[in-house]
Structures are given as structure tokens and as C-alpha cells.
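What you see is the complex with one protein chain gone and the rest in place.
So that you can tell them apart, the chains are marked A and B in the order they are listed, and the count of residues begins at 1 in each.
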Amino acid sequence: MTVKQKTLKKGGKLGEVLRSREISLLLVMVLLCVVIQWRSGGTFFTPGVITQLAQNYAYTAVLTFGMLLVLLIGGIDISIASTLAFSGMASSMLMQHGFLTNPFMVFLVSTLIGLGCGLIIGLVIAKGKVLPIIATLGFQYIVRGLTYVISDSKWVSSDEMLPAFTQFSLDSFLGIPYLAWIFLVLFVIVLLVLKWTEFGRQIYAVGSNAEAAKISGINIDRIKILVYSINGAIAGLAGAMFTSKYASAQSNMATGAEMDVIAACVIGGVSLNGGQGNAVGALLGVITIAIISKSLSLVGIDAFWQQALKGVIILLAVAVNVLVQRNNDREVLKGREI
Amino acid sequence: MATKSGRTIAHIKQRSVGSVLLRWESILFLIFLAVNIVNYSLSPDKYFNTSNLLRGLRETLVSGMIVFPMAFILLLGDIDLSVGGNVCLSATVLGLVYNASGSIWLGILAAVATGTVCGLINGLLLTRFTELAPMVVTLATNILYRGISEGILGDTATKGMQKVDWFKSLYFGKLGDIYYILIIFLVLAVIFGLVMHKTVFGRQMFAVGENKRAAKYAGIGVEKIRLIVFTLAGFMCGITAMFYCAKTGSVMSNAAEGYELDAICVCVLGGISTAGGKGTLPGAMIAFFTIALLKYGLGLVNIKGQIINVIIGALLVVVVMIPTVQDLIKKHRIKK
Partner (left out) sequence: MAETILELHGITKIFPGVRALDQVQFDLRAGEIHALMGENGAGKSTFIKVIMGVHQAEEGQMLLYGQPVHFKSTRDAQKAGIAAIYQHVTAYPHLTVAENIFTGHLKKRFGIVQWKQMYEEADSLLKELNADFDSRALMGSLSVAQQQMVEIAKALSVHARIIIMDEPTAALTKRESEELYRITRKLRDEGVSIIFISHRFEDMYALASRVTVFRDSRYIGTYDVNGITNADLIKAMVGREINELFPKPKVELGEEVLRVEGLSRTGYFKDVSFHVRKGEILGLTGLVGARRTEVVQTIFGAEKLTAGKIFLEGQPVKIRRPAEAMKLGIGLLPENRQIEGLILDWGIGRNITLTELKSFVQGIFLNEKKENLVSKQLAEQVDTKAVTVFDKASSLSGGNQQKVVVAKALGSDFKVLILDEPTKGVDVGAKAAIYEIMGELAQAGYAIVMISSEMPEILGMCDRIVVMCEGRVSGELSREEATQEKILELAMLKQTATEGSV
């Protein structure tokens, strides 16, 4: 029974590698931090810098968890930055005109507006059978355009916002900024939902093999609509976080954020083919992106080079992944007796 | 080996009126006409003014150059999100080389070389690491190419290219009433169209886009074709950068932002599916001119560009849902 034993071993090995993916990413990140800490003369790991980092990248992190869900079902959404801007703008304008008097309500309304956008996108993709990249490309134009339309290309400035709302992004609880709390809570929710609920497992099933999922009695359209709606809601939430953080709402805000978010997912080991990836990876990915962006100036490289470096790191991350996989496959082949 | 059953197979296509009318290009053409009618009724005295019309069209031609290589790339079932970054970097190089050497020729050469190399890098990455999704790779190289431009330029601009008259006239110059750039655009459209639909290479691209494995087993060098097309896309980015510099005379690191999505939008609207293997270049051209005229016509009545984007986005989403709706109607009829 040698043949069968080999298969067993192979399965174990493959599982091991997959499980250790997050570990290896963590190691790389730690190494990165050590180098930065050393090169920056100890100015990186200070509570001030970390807090600032957490506040600046909280909205990106939040978006990353939404994108994670979308990528897991094998989809993609490049309209999230537009949804963010639209919900952020709409909720800020409601605040400006005195319809919203409670900062909590601003967050809620922004999230609901995002939910609405996501729901429509989900319907177009699931029921209209439009490829996700195309549908969300269209909605990127539509929703961003609508942001300009409702605002008449004007800003909502900080003195037109509730003081409590703009203050929210500056305050913290237990030494951790509220904005960071939001993404930490969201992280835990996404982590738990993906691993421990039927809905979470259905997301993986749809992304791993949609045809099989259908036969298993999973309503694929429903899952798609739900996931895009959740992603929209998260983008709406990020809209309120963004306007609170920058104490203004502009029609062009967060343009191109989707690229950072997809990049964070890719670095975190989320496959664009669906079915592979998890919340821990996504979190590590977004932290990596944040560290790169912040650290360059600290280690004496012109901050203008950070985008280029980001590009290189994404390429390296995916290329290394492929090389490791190839090496793995080769080992398996070599081990196969003929 | 004679035909045993005496069966014959026809080899001449019967074109029925219905099949012609149901073609994607015909639907697009109706939309094109509708856009013209709407535009005309909105501003009857201004719309068909030749010089206005041509100037309006010219606005869209620079980014429109990207449509040609994007059509090829989508046809292969690939995608290239890096063209915006590539145009930006190539244009930056053009400005820098011109300012350093004083020779616009050298600048153009450097820009085209830069664009081509960037395209080649995309191609090499994708053909050496065939496991990688083109969306991920070109997303990263887009950030990289634009990032290099940003690293070089910082928040400054490189300018002065319009001091060379003939260079400026690449965008502003005319032959009779027609702008040079429009002539070049149309010539490129014909060339790319012929390559796509009338040559071996074109047919092989369709085969690769439909089914890479079958293409490979038919002896087609799938990866070779992909490499050529991505490199060609890079080359066209260099050319586009040239026109960009002629138009604006200065380059900042946000140059050509969003060109990739505009080009993809035109192609998809024109019937070139992102899934590969489907579509025609004439279709993409009708879509291109529809959008261009829409922008021009609505601009005449002072509708802002952002609202036009809403219309374009809506058009895209609605148009790609047409096949699904047709299917639904068909099913409904059968049930009856």
C-alpha cells in the first residue's frame, strides 16, 4: 500500500505549507520592521507613529476585509473607492444640512448608503450575469459621477460638520484610536464569520467550485448579492471614517484606493481565482502596505518613491509565491516512484 | 477517400437580415445614431459644426490610442491595467530627455523605447510566470511605472515640449480641416483592424483568447503571441505619451490616470469581452466614437464631464446586460 501512504504524506505537506503562509508573511513583516527600526534610528516604533499609522490606514484596512470576501467568491470590485466617496459625501451633506445630528447616525447612514450601492452592484453581477470587473468598472464611473452630481463638485468642510464627528477620529479608547477599533472589530467579525459560520463556509465553497456549490444546494446568486452588499456597506463605513479623519468631504476623495486594497489582499495571499485566503492574511497584507508607505521617509528614502516600492513588493510577493509552489510541485514529482 | 454518404457541406455563408441586425455592431450603431440624434436635438445649431465637432473629437484621441492594443489584449483573454502608468512614465522620460538634450527626436525615441520596455516587462512576467493573473501583475506594474515617474518628478512637472512647433502640431496641426492626430488615429484603426481580422496573427489571437490549450495543441505559440501583444501595447503607450506631450506640453506624475479603464470600457462596450476570443475592432471603434460624441455633444450644452461619466458607466452596465435579457426573453417565449 505504498502508493496510498504517499498520497497521505503529500496532503499533509501541502496543508502544512498552506497553513504556514501567514507565518512566513509575518516573519517577513517582522524582519521589515526590524530593518526600518534600525535604519530609522529607533524613530519608527513610537506610540505616535503607530497611532498615526493606524488612523491613516484604518479605512484601507476596513476596505481590505470587504475586498477579501469579494475575492474569496472569485469576484472583484474596483468601484469601492467610488462607493466610499459617494457614501461619505452623501452622509456629510446630510450632516451639513442638519438632517444628521448624531455622529453615530452619520456612520450608520453612510454604511447604509454603501450597502445600497453594493446591493445594486451585486444584483447586476448575479442576476444580470455581468463579469464583476466590467460591472464594477461601470459603477466606478456611475457612483463617482453621482458624487460630483449630488455635491455639485463642492466640498463639505470641517466647520460644516458636527464637531463630535470630526473629533471621533482623533479620540481613542484604551490608548487605541477609535478608527483602529473599528477595523480590529471588523477583523475579528470577518475572521469568525469566515471560519465558524455556514455563510462563511459557503463563501469558500462558491469560490472554490461554483458548479459544485450549486449542486450542493447553495444559492450562488444569493451569496454573491450578499457579499457585494456587505462589501458596499464596508465601503460606506470607510466613507464615514475617511470624512471624519480628514474632516472634509470632497468628490475626488480616495481615488485609486481600490488598487491599494487589492494589493494588500494579494500580498496577504488572497487568490484572485477565489477560494483561497483568509482574514489574517488580509490584515498582514494591509499592515505591510501601511508600513512601506510610512517607513520610507523614516529610513531616508524620498517619500515620492513609495509607490514604486509598493509595486516592486507586490511583484515580489506574487513571484515568490509562484516559485515556492513550483518547487513544491517539483518535490512532489521527484518523490513519486515510477 | 470519397464522401461515403454523399453528404455535402455548404461553405458559403447565408446572411439573413435578422442575423445582421442582431449583431452586436448593429446594436451599437443604433446607440451611436441615438446619441447623435439626442446631441443634435440638444444643440441643433452647434452640433454639426465641422470645426467644433473635430475639435471635440480630438479631445478624446490621445487616450483613444490605447484602445487598439487594449483590444488585442482583451481579445487574448488578458488584461493590462498598467497602460496609464506606462504612458505617464514614457511621457516623463520624453520630457526629461528633451530638456536634457534639447532634441525632441531623442525624447520621442526614449519615450517609445521606455514604453516598449515596460510592455516587454509585463509580457515577460506574464509568460515566464504563467500561473500569475494578468490583473495582479499589471496592477503592480501600473503602481511601479507611475511610482517611478513620481519618484523622478516628485511634485514637479517636466515641461517645455510645446516649444518645438512641429511637435506641438502633432496634436494641434491640421491637414486641410482635419487634424493630423485624427488621420493617424484612423490609419491606426485600419491597420489594427486588418491585423485583427484578416491575418494569420489575428486569427491566432482569437484562437488563444477562446481556448489556450487548443491553440497550443494546434501548434500556435501561445506565450509568444502574448509576449508580442504586451510589448506592442507598451510600444503604443510610448506613442500615446508622444501625443500626450504634444497636447499638454508638460507632464506630472498623475498624467494619463485612468487611461486603462477608459480603454477597457470602450472595448467592452464595443463587444470585446474581457473573457477573450470575442469581438471586433469596428465594434470597438463605433463604441469609441459613440463615447467621444457623447462627451462632445453633452459638453456643448454644458453638462459636466462627471455627469457624462455617469451616463457612460450606465451605458456600459446596461449594454453588457443585453445578452442576459435576450436569453430571458427567449426562455420566456419557449415556455409559452
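Quick note on the criterion: contacts are C-beta pairs under 8 Å (C-beta built on N, C-alpha and C of every residue); 3 or more make two chains touch, one makes a residue touch a chain.
All values reported here derive from a predicted model rather than from experimental measurement.
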> So which of A:Gly98, A:Gly217 or A:Gly300 would be touching the chain we can't see?
Replying inline: A:Gly217
>> Of the residues B:Ala207, B:Ala255 or B:Val268, I need the one that contacts the missing chain.
In response: B:Ala207
> In the complete assembly, which of A:Thr43, A:Asn56 or A:Ser208 touches the absent chain?
Replying inline: A:Ser208
> Where does chain A touch the missing chain, residue by residue?
Replying inline: 1-5, 7-8, 10-12, 14-15, 18, 195-198, 200-202, 204-205, 208-209, 211-218, 275-276, 330, 332-334, 336, 338
> In terms of residues, what is the contact footprint of the unshown chain on chain B?
Replying inline: 1, 3-5, 7-14, 194, 198-200, 203-204, 207, 210-211, 213-221, 277, 330-331, 334
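The working rule: only the chains that are shown with their structure count from here on.
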> At what distance in angstrom does the C-alpha mean of chain B lie from that of chain A?
Replying inline: 30
>> Per the contact definition, I'd like the list of chain B residues that touch chain A in the complex.
In response: 79, 125, 129, 131-133, 135-137, 139-148, 150-151, 153-155, 253, 257, 261, 264-265, 268, 273-275, 304, 306-310, 312-314, 316-317, 320-321, 323-324
>> Per the contact definition, I'd like the list of chain A residues that touch chain B in the complex.
In response: 76, 78, 124, 127-131, 133-135, 137-149, 153, 251, 256, 259, 262-263, 266, 272-273, 302, 304-312, 314-315, 318-319, 322, 325-326
